[in-house]
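Left out: one protein chain. Kept in place: all the others.
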């Protein structure tokens, strides 16, 4: 089976850089995968991609080494399974608040006996290789987001779920849930403390930890802090940066 | 934030007219938005629109004042959140039967602390303005349908849910559930009584009341009866009216 | 091969009614085909349909007896051939002004030795039957539009082209080209005279004559005048009629 | 209402042959429907079809007698209802493990008073006829898959659910869940015994029994064994067979 | 009719800034139009947009003041007319080399008696207003590219064509045709001289002059040189800039 580059990076103790894909556009995904990111995450929650766009985007990045992940819209087994069948090498599930929710998700990503993922991957073996069925459980990533006060309270039980690979932090939702600002690149004392608590809980349980950032410097800082997986920027952020050029030409 | 014209109409004590969009077609939506309706509702339950079509339709009506609403396929948080992220100014949830179901839905439409809507609206701020995050909770509409015997029995508890803006009646399902005919523009005594009961429950709780109609005269009557929001016709109904012309030319 | 209902109607001396499809939307096409029109014309010139939409629309109307025609964007052989390959039972070519242009088009619609249409119909035999190759030349319709002053001057030479089935009048372009108003349902003396001249030229040459109308009464009048094929209304016209309902509810 | 050919075949005591559609491609569906299969099943779980593709595929097969079924991605009412609204003549629900899950699904496929399917079929009446509302409950098929150890244990209670038409076996998931190989065309003793147990439970409860096969000979054998509905091959399997030709030309 | 902001900018003697859209993606177009560019150009020659994407992109930018132009793939009347019908406020035609080619194109963009554009704009009046037919000829822009040695030789005859609004320079093709490098932001002596010759020819004939740039500083310089319309950057260029961030994180 095609190796999961993220697992290899982690094996050497390094942190992985990730580019977020909000636009749901196959050619943009292809352009960005050719920029050499360790991984891209196709966002099906707040991003524009539905299943058809996911499939096209996964095909478009297949000629590169960039690992494709999918963030599903909600914790439902069908979404996780369909993303994996299409060839995603990992799934991020938003807003997990309890151990039960975490298990429900992680087991959807694993074939029996480790889970209840249904057999029948259509495209995944083309991308991954003909030994997909036997290797998938140990290659693909199951990632949950802890991003609410309730999730924070249960973070240790969540982190303890067998088969979970990473806890990924959504700082906007976390901030809002804690009564602070909804934004990336948090510096608020309360939110920073919560981020550190999640990071430690993940590490203590032997899981990887990831976080969404928008500013590359902040992202570097999070790597230094011990995060294994850091979203550095996004397709939408690259387009947004064009506004600076526009402003320079404004009459 | 761009004003929600429906709230303004209601503030002056008037009823709003709505055109239903079943076809899931962006240009048809644009044509109809230019006809001057107070709102359009993109139907993702019985209509053809999925998320991709919803996005295209929302973009297509953005240059008009017509308020775009979405009727989601079922009471699941991801559908409500994705419709709002795409720029819908309100969501209609079908078949709500209990207070818990109503709360589950309404809170999905509101950011914390009023609810648990996830932060990260991609297109909505383009349509609504850069103050979207702070204004969304009081601008966007959360609407539930009461359309079964069970929902009818619980209508007062449903109407009492904080943050609910409107109860919208689906007369076909309501009729069928009550053992009468499944049709719009109900005149059946039993169904009419149920409709009046829902209307009164909504008003008593300080909520708006809406109803789906197919005949403009019936719609006018519902406005007279006190409904604040009346679906008058639909894109599919306009096409269906073409059958009369076809019949005239039938050989 | 599935019969071409238009040829059968004409064989009995009757005129055919046609509904124009501008929206390029498969389900709308299906709805309208079920209304019982003799034919529908998928407009690829001023309408929204490209090749993908054409294919979807042709599939959508296949379960009805309504004959599907396509109006291509310009007089180029590839467009005509691709529309026929997809299962159109006739092609309307806009703005033909000379005998040479007419021949160029008509021969693109016919297999050798009558023309130079390339062999390889992918979907057409599914719709039409396995004897498609041998029957296509005598079943499918080749139609040209005469709609300019120059076309009018050459109408007799155009009508004389072997294999041409019908001349179809676009009254808006014809009016504008003659220095009058660009509109359907012409009553202007000069344009009416031109329409009559084209009608007569078609008849004299043994061709059918068709015309685009928007008002059913006007369409009836054109049938009485001798036109064999009359566009009565359109999908876009049906939607436009909804504006009357909107106006009634305008505040 | 257009007859459901599967019910007619069963009425005469025969078994039906089914072709699986994994590719989610309308024209391929049309090609295959014209091959004369009793039914096709559009796979929305492991196949590529989403709702938009489902609609296009259902339109594409409408001119044939082949009965279109849909396999939904998961046991959620909205998916079942939307597939039926689009014109599917039956729905297959994956991975049903309890009586409650079975009832939840079967009742989503039926209008009141037999279930809670919401009224408002947009395309179905075009395909099925204008008496759709009154005839749908007895024409459309509700099918569940039993494909796990837990489902196997509960198979009698599942089979007892009123309104259920068929139990359909997914041999790959069943095998894996029982600790054997995940594959079609099972010959493993344990899995074969499980298959027989499901078949008998279905028959005992007066339900039809179906099974997914990939090899036509195996499929024939399953018919002989008493299965009423046998998937013989798939669009993806036909393409896969092309690999044999490729191998012959490999350098 | 909605004003053409480019004509107004030029009326005051200013130069307009333009953002190129290569990706053919509606939401990216909407994001960029909200950045405040004077115009965007949807590229149908080297960019990904076909007619369906063009329509979606034109709808997506309609709520802004940014003027949408389309660059067609080749000098054929159907492409120009379809782009205008969809609501483009101007068309750029690549590679015009003679006066005849220029006239063929410019007249395709104008209604009689100034040209031969066919009447029947479907979406344009929604965007532009109900007086579209009478105002279009003087509002919409007809632009040709001079980008070859032959075009350069004929530039004065091309510039003299009545109704032409602007000559737009493609520096890559021009460079290659002159035996120099194919690149934007030319500094090669031979190409710079050719650019100046085209600029002067345009001005002498009373036409506007435009040029494609990739570097904002170079673009500023071209404005200073007298160009009225300068492409400053592109959606693809914004994404490409993300490569710098990626490189910073490369291991």
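By written order: A, B, C, D and E. Residues from 1 in each chain.
One rule holds for everything that comes next: a contact is a pair of C-beta atoms (placed from the backbone, for glycine too) under 8 Å apart; a residue touches a chain by one contact, two chains touch by 3 or more.
Just so it is clear, the model here is predicted, and its values are computed rather than measured.
**Student:** Specify the residue from the set D:48, D:126, D:155 or D:191 that touches the hidden chain.
**Tutor:** Considering all chains, including the one not shown, the answer is D:48.
**Student:** Kindly state which of the options D:113, D:129 or D:216 is in contact with the chain not pictured.
**Tutor:** D:216
**Student:** If the missing chain were put back, which residues of chain D would it touch?
**Tutor:** 9, 14, 17, 19, 23-25, 27-28, 31-32, 35-38, 48, 216, 219, 232-233, 235-243, 245-251
**Student:** When the complex is taken as a whole, what residues of chain A touch the one chain not shown?
**Tutor:** On the side of chain A, residues 26-27, 30-31, 34, 55-56, 59-60, 62-63, 122-123, 126-127 touch the unshown chain.
**Student:** In terms of residues, what is the contact footprint of the unshown chain on chain C?
**Tutor:** These residues of chain C touch the chain that is not shown: 50-52, 55, 76-78, 81-82, 85, 111-113, 116, 118-123, 133.
FYI, only the chains that are shown with their structure count from here on.
**Student:** I want to compare two interfaces, C-D and B-D. Which one has more contacting C-beta pairs?
**Tutor:** Pair with more contacting C-beta pairs, C-D versus B-D: B-D.
**Student:** Just how far, in Å, is the C-alpha centre of chain C from the one of chain B?
**Tutor:** For chain B versus chain C, the centre distance works out to 40 Å.
**Student:** Would you mind listing the residues of chain C that make contact with two or more other chains?
**Tutor:** Touching at least two other chains: 27, 31, 48, 236.
**Student:** Given which chains touch which, is the overall layout a line, a ring, a star, complete, or other?
**Tutor:** Topology of touching chains reads as other, fitting no named class.
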